[in-house]
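A single protein chain has been omitted from the complex, and every remaining protein chain is retained in its original position.
Let's turn to chain A:
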Amino acid sequence: MRDDRHRWAAHDGRWPRFDAQGISLATTEPERQTLISGPSILSHYPGAIEWPDIATDDSYSLCLRRDRILRVNGLEMPDGWNQEQEQAVSDASDAYTVFDLSGPKALDLLKHGAELSLQKPSRSVARNLFGFGVFLYRYGAEDGYRLHVPRAQAHPAWQTLTRQAVRL
């Protein structure tokens, strides 16, 4: 039974853009994030983003595992089991905080936290980055990256990324 309120930096829920060392970090808010699972989900969503694919559209799907995708800015779908499509659907829009990371040193920063190589493809965008389970992929440009971080870990993940960035 301890009062540790002062031991943990307060977070007011705002994410001021970070620019330093050739790196930009900011949050973005996709309109919708939808978890969709199913036995043949990848064939339903061909072109789901893998590593090191670059997502360029506003609406796209992320390949999480052989039976699961995260649909970003897709059409609204009812939660639950879709018998016709054989898909389990859940709106996860508020489950993940989304960071956009870009700049010439962005990949260097990421390599501090995960085993990443543009030459080593991966079917899944799920990664352990600095100890956080995130979805990481390239977005918009060769040196642009997008991270979906579990909401409750977004603040420490942001702290980790910005502290590491200034040490580059």
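Criterion: contacts are C-beta pairs under 8 Å (C-beta built on N, C-alpha and C of every residue); 3 or more make two chains touch, one makes a residue touch a chain; residues count from 1.
Note that in this section contacts and distances are computed from a predicted model.
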Name of the absent chain as recorded in UniProt (options "Multicomponent Na+:H+ antiporter subunit B", "NADH-quinone oxidoreductase subunit H", "(2Fe-2S)-binding protein" or "Transporter"): "(2Fe-2S)-binding protein"
Candidates A:Q21, A:S93 or A:S122 - the one touching the absent chain: A:S93
Contact partner of the left-out chain, one of A:D67, A:D100 or A:D143: A:D67
Residues belonging to chain A that touch the chain removed from view: 1-5, 7-13, 35, 37-39, 67-68, 79-81, 83, 86, 88-96, 111-117, 119-120, 130-131, 150-156, 159-160, 163-164, 167
